[in-house]
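One chain of protein is taken out of this complex; the other chains stay put.
Residue numbering begins at 1 within each chain, and the chains themselves are lettered A and B in the order written.
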Amino acid sequence: MTMKKTDFSGIMQSKVTWAVIAEALILLVCFLIRPDFFSISYQPSTGMLYGSLIDIVNRSAEITIISMGMTLVIALGGTDLSVGALVAVAGAIALKFLRWDVLTYTTPGDYTVYPYILVLGVPLIVCALMGLFNGFLVAKGGIQPIIATLILMVCGRGIAQILTDGKQFTTGYSPFRIIGQGSFLCLPMPIIITVIVVIAVALFTRKTAFGAFVESVGVNPSASRLSGIKAGSVILIVFMITGLLSGIAGLIYSSRIMSNDSNNAGLNFEMDAILAVVIGGTNMAGGRFSLAGTVIGSLIIRTIVTFVYYFGIVAEATMAFKALIIAVVIVLQSEPVRRYFAKRSALRQARSGGAK
Amino acid sequence: MPGKNILEMKGITIQFPGVKALDGVDFSLCEGEIHSLLGENGAGKSTLIKCLTGVNRMDEGKIILDGREIHPTGPGNAIELGISAVFQEINLCPNLSVAENIFVGRQPMKHGQIDWNEINRRAEELMSRFHLDIDVTRPLSYYSTAIQQMTSIARAVDIQAKILILDEPTSSLDENEVQLLFTVMRQLKESGMGIIFITHFLDQIYAVSDRMTILRNGHLVGTYNINELGKVELVTKMVGKDMDVIFSLKRAEVKDGAEIVLKAEHIGDASKINDISLDLRKGELMGFAGLLGSGRTETAEMLFGATKTVRGDIFIDGEKIEIKQPFDAIKARLAFCPEDRKRDGIIGDLSIRENIMLAVQSRKGFMHPMTRQEQEELADKYISILGIVTPDCEKKAGELSGGNQQKVILARWMAANPKVLILDEPTRGIDIGAKAEIQRLMLEMCKDGVSVIFISSELDEIIRCSTRIIIMRDREKVAEVDGSTCTQQDILRIIAEGAA
Partner (left out) sequence: MAEKNELRPSKISEFFGSDTFKGLLPFIGLVVILGIMYWLTEGRIMQPKRLRLLLSQVYYPMIVATGVFFVMTLGSIDFTEGSTLGVASIVVSVLSFYSIPLAVLGGILTGAAIGAVNGFFHVRFRLQSFIVTICTMYLFRGVCAYLTTETAIPASAEIKALDSDNLKIAITLGVLIIAFFLFKFTRIGNDVKAVGSGETAARFSGVRTDRVKFLAFVAAGALTGLAAFVNVIKVGSITSTAGNQLETQILISLVLGGLPITGGAKVRFSNIVVGTLMYTVLNNGLVMLGFESATQQLIKGIVFLIFVALTIDRKALKVIK
């Protein structure tokens, strides 16, 4: 009996638990407002499942994917502010390669001048290289991550605009549409991609020793180096992964709108991704990270947005409400609050022990 | 002669979750007295001090200062009450100047402004009382640990505290600096200040204190006058059992014709070291003696690739190898326990298991991970071999005591199965039981054919264990002596005079 209680207080002190509770609560409120919230229906015409839950997961795809990389960056004790700009860059490059000969066809349709492999490959490679550039500034230049990535945050969108001559292209190329709007196994494609990315990152970090190296460098870079870890390479790889994942998110984003938008694509994604990671229980100071927690964090952020829509709050105030709820979650997870709960449960335990 | 009691602590009890850190401890301090507080790590010395400075709240007990009961609420409040502490591991602000550090939080004002001239003048005056003629406007980080230590003492002195607490002030000082500190302590004592002195160095206790109080596992063992208790009795009282392990240690012996494992020829780094040569035989324990800053650590760091070697060659088993980074050294089966355990050794937020497997894993590269089970086996093996006190291998390494942390780092390297193990001050700041333990382990490894380089500021340790001793001075190797025939005086003379 007592054993169980100690276990319980341990769980209550974990940040991930709070994140799960928060998500459950928000979903519960959604359910109370709209009893059909959890219903999922099958639409034979598109062969897809529909429902609010599916929609939440689908819409959270970009942030979830980016925040997989962000989790690693934060575990290293850094931050990557450039991810939002990289989303715009990926979209710009993809749409540039999806141009067609306007003399032959006058409306957007199923045609492209460059092979599809370039449409997908080049944005990803460029984003990975940009991530590598960030990593290089941090690892070899000794520049703090927040400043190093600020550089691409500032000029990334400029690069995207220069690449597309400041124009907004559209496309109707159907293989490209599949990425953001298609489906597989009755599920929207972004969900499938997200699942693949999450599993890939999880395998890469937890089935190899890479995750342990990241945590070790995040806690104590100097001691890690002296234990033989090549901290520089770890940093390079982590930033490159984050760049690559931002590229994937950028492709999904631009496939959803079948267009590029250098000004608004990925706007504030860096902030959302950082919040997702922190809500998920990874400390900004570096060290232990939890990919599962991050996924939940990202879902929380998206659920809140859905929730706010359901509440019928004007669109302009969405942001404020989102911030408010996130703030509550983060405060509940903060060390003083958790310590307070731990103390209370310990007290209760002591009291019941004394009564016996 | 000590005067009246200025401080009385009665029946202090502090409860931490799960343990009683202090259980009804009494302590008193007289005016003009140096009172040593002794005990192994975890005995409750720091907790008692933290209670006095208001960092920890006590659950029971009374603190009476000058006949009045006080309830310190925090370090700031304690300072106002006249209790000033120089802590072991809490540094000053390294980027501020020496003078700023002395006066931070209570700058003298003139016409509503900070009076910089006054600050610098008074800081200079204070430092010169300690016979330190330094530029007080330079940032603190510019100076050695010793001077940094003096700065925090100067701070306490200037506050005109009634009680000065020195928590392990000497652990990073060399012999001369320790003497300097003692002079200052005696001066302060003459002026009527009561000093609480915590140290692991037994000689220092006898050199400077009037009384001593011994704690063990949160309980008071007793308070004694300095001439009441001999060293052996003291240690026995501290540890709670007879301590003859340390006196039964056998020096590492090298067989004739043992091959040379590590050889360095005329190595030098970019700034400090010019030209060092040495050779290390299989199973040999080589001591590095010398003052702080004599180049002992720098040489070790070069051998391990922690700093770049720009001149000279390093050979392992007769083969020339290039060591550009620690990873290369680990590949060549070198191992290095650094001096600053907290900064360079332990990875506090990770578990003991992860800390131990780190070096093995990094040699393998991250693409060849060890399974969880392998890691656990490895960790459990070394936890039991080294006697690391922990419930299981998942405990955070940062939560262990200093001695146990040191053992975890040692385990990390033993697990990597090294040919050459370099230990930089492995026994600093850990209690006497753990010290003996680590020396014993070192010597056992030598017996198993590992070659050890042992750096220490404590000459008796070096002389007790080393086969050969290299003496360094002003970043040069000045002598190489045989461990079995030399004495402390010999070494001290060489260090002082610079020649064999």
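The criterion applied here is as follows: a residue touches a chain if its C-beta (ideal position, glycine included) is under 8 Å from a C-beta of that chain, and two chains touch if they have at least 3 such contacts.
Just so it is clear, the model here is predicted, and its values are computed rather than measured.
Engineer: In the full complex, which of A:66, A:223 or A:275 touches the chain missing from this view?
Structural biologist: A:275
Engineer: Looking at B:139, B:312 or B:348, which residue reaches the missing chain?
Structural biologist: Of the listed residues, the one touching the omitted chain is B:139.
Engineer: Of the residues listed, A:55, A:110 or A:335, which one is in contact with the missing chain?
Structural biologist: That would be A:335, which touches the missing chain.
Engineer: If you put the missing chain back, which residues of chain B would it touch?
Structural biologist: Given the touch definition above, chain B has residues 74-76, 79-80, 85, 87, 90-97, 100-101, 104-107, 112-114, 139, 144, 155, 271-272, 274, 293, 474-475 touching the missing chain.
Engineer: Given the full complex, what residues of chain A touch the hidden partner chain?
Structural biologist: With respect to the unshown chain, the touching residues of chain A are 76-79, 137-139, 141-148, 150-162, 166, 217-218, 221, 235, 262, 271, 274-275, 278, 284-286, 314, 316-324, 326-327, 330-331, 334-337.
The rule is simple: only the chains that are shown with their structure count from here on.
Engineer: Taking each chain's centre as the mean position of its Cα atoms, how many Å separate chain A from chain B?
Structural biologist: 44
Engineer: Can you check the complex and tell me which residues of chain A touch chain B?
Structural biologist: Contact set of chain A toward chain B: 207-210, 212-213, 215-216, 219-220, 222-230, 287-288, 346.
Engineer: Spell out the residues on chain B that touch chain A in their complex, using ranges where they run on.
Structural biologist: 17, 304, 306, 325-327, 329-331, 336, 338, 343-350, 354, 357-359, 361-364, 366-370, 412
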